[in-house]
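The complex is shown incomplete by one protein chain, all other protein chains being positioned as in the whole.
In order of appearance the chains are A and B, and numbering begins at 1 in each one.
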Amino acid sequence: MIIYVLCFILLLVGLYGVLTKRDLIKIILSLSIMEYSANLFLILFAYRQDGVFAILSKGEQAAGMVDPLPQALVLTSIVIELGITAMLVALAVRLYQKYNTFDITKIRRLSG
Amino acid sequence: MILPYFVVIPLLAAFLISLISGKKDNWAIILAIISILSLLIISIVGFIHALDNNVLYELSDWDIPYTICLVMDSFTAFMLVIIHLIALTSLIFSISYIRHLSRSWKYYSLFLLLIAGMNGVVLTGDIFNLFVFMEIALFSAYALVAYGNRSEEFEASFKYAVMGSISSTLILIGVGITYSAFSTLTLGKIAEMVPETSPAVVNWLRAIFVVGFGLKAAIIPFHAWLPDAHSSAPAPISSMLSGVLIKALGVYVIIRLFFSVFGMPATFSILFKVLGSLSILVASFLAINQWDIKRLLAYSSISQIGFIVLALGIHTPLAVMGAVFHILNHAIFKGLLFYNSGSVEMYLGTRDLRKMGRLSKLMPVTSATAMIGTLSVSGMPIFNGFFSKLLIILAAIQAGATYSAIIAVLGSVLTLAYFLKFQRYGFLGNDEPSPEGPKVSLGMKTAMITLAVLCVLTSILIIPGIRENVLTPVVDDIINKAGYISLVLGG
Partner (left out) sequence: MKDKGKGMTLIVKTITRYTVWLIALYGIYIILHGHLTPGGGFAGGVIIALALLNIMLAYGREFTRKWLRINLLHELEATSAIIFLIIGILGVAISGSFLANFLHHGKLFNLVSAGTIPILNIVIGIKVCVGLFVVVWSLALFHIPKKGGTE
């Protein structure tokens, strides 16, 4: 139970970073922290009491293992978040070329 | 048998374009038009086929609880026809519009990836597969919003990407809780197990998915990315985003999750009515204040999505028919209006309403189609917007939700108000502006005239003979939860 609460606190830390930081790179890093907490949440759901790792080798039984499906979901999710981070970093580089700053209070041409 | 081809054909075309194109984009245009045209024909054939019997397709030759399945019932086929229709007109429009920006093949590759992602979201029957295809479509949307290399586009794309990622994280947590509560990911099996699970968990799931997919559908209070993203994007991408993407990713998934899988108790009915009413009123008031054409159209999109969500909250078959018809109508006339704004922007070099004037002499085709689009969205009779809004208001009165009916009528009046501003300053003003860019080309005129003709033609769908064949099966498939379960588990 404590583990789930800590995972939720990690999500809130990431959300705090996205909402209050003024630097573009710090916003991207806080978004990564939020996504780490979502992946951790998925893996925590896969735990079974007294389970062994889910690799079938010679002479192992298939019962008594932890659940392997959320681990596959997390692999896919990590790939997706890699793509999102790459795109955000590319956008940040282009924004620096145009505005010469990373500060979001100065990148404010669109409003209303 | 043909269901995976809806995803395979755009992906194959996107990578083939990347392989065989050199510096120019001729091969890219030919490949893109061939693939979208064939997909449109296949989706129309599929819609006629799905009216009688629905199709289930399992990937990789495994059985239902272990595999990813693709489901096509009439609502899915309806959405596929809308997606490919708007995509075809958008491609024809963008041939000359994008050449004005740069002669690169990358636009067509990203566009086909967007189509592949949206097709995947609409077809799939597995909730994590829906998340993956939604992310594919959103990647392409983020990149296409920033395509023109102006500074506002990068800022708008960054905002869109950050907000979209927050909501995607929330949806991923929702998928995790779904797997933990039901130990399966197939939507049909979840729908079968929902009555036996504790109501607290299911209510949490409903709340998480309303927030997550509500941000994709731009319901107020989750709308803040839409005015920037849709006004800074190039015009054919604005019409794709506003006409199809927020409906395929937002409204379609909300309908699928709340009507076929999780069900909608009274609390969420009231929530949808409140969110819909807020969207209609707040977005209309914000739209009256705008002087930029595309920002005005973007706020109008939020307002029309509010109509659809209000109709979903009313929860009777007549209201669902109004919502589905409004999805089709809004895609058509909002696409048309965005093409008009794109032509005006290309010809005059500005988007400010105060700098435009009497455009009806300089650009006759654009002015005529803009008048048709304005009359449709305001709800004048004979055009298609009138019939869908009439259905929603009638359904609200019949269900006894008088406040919703009053707000819907008020929303229609406000829509007329800001579109009158659009017409008066933009097309029927006093002084003539000076043209700066190239004239509207044949491809752009074709796309605009096609959509204007469709604006009038789709009002045929309300005639009782045709309505029984086209719209009523769609509504039946949405409301019939037991039918969806037996389709997925029985096949």
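Definition applied: a contact is a pair of C-beta atoms (placed from the backbone, for glycine too) under 8 Å apart; a residue touches a chain by one contact, two chains touch by 3 or more.
Keep in mind the model is a prediction, meaning the values are calculated, not measured.
Asker: If the full complex is used, which shown chains touch the chain that is missing here?
Answerer: A, B
Asker: Give the residue, chosen from B:15, B:66, B:204 or B:403, that touches the chain omitted from the document.
Answerer: Checking each option in B:15, B:66, B:204 or B:403, the one touching the absent chain turns out to be B:15.
Asker: Per the definition of touch given earlier, which of A:15, A:40 or A:90 contacts the omitted chain?
Answerer: From the options A:15, A:40 or A:90, the contact with the absent chain belongs to A:90.
Asker: Please give every residue of subunit A in contact with the chain that is not shown.
Answerer: 55, 57-58, 75, 79, 82, 86, 89-90, 93-94, 96-100
Asker: Can you list where subunit B touches the absent chain?
Answerer: 4, 8, 11-12, 15-16, 18-19, 57-61, 151
Just so it is clear, only the chains that are shown with their structure count from here on.
Asker: Would you mind writing out the residues of subunit B in touch with subunit A in their complex?
Answerer: Counting only subunit B, the residues touching subunit A are 128, 132, 135, 139, 142-143, 146, 149, 151-152, 154-158, 161-162, 165-166, 169, 172-173, 175-176, 179-180, 185, 227-228, 231-232, 289-290, 295.
Asker: Okay, in this complex, where on subunit A does subunit B touch?
Answerer: So the residues of subunit A touching subunit B come out as 11, 15, 18, 24, 27, 31, 34-35, 38, 41-42, 45, 69-70, 73, 76-77, 80, 83-84, 87-88, 91-92, 94-95, 98-99, 107-110, 112.
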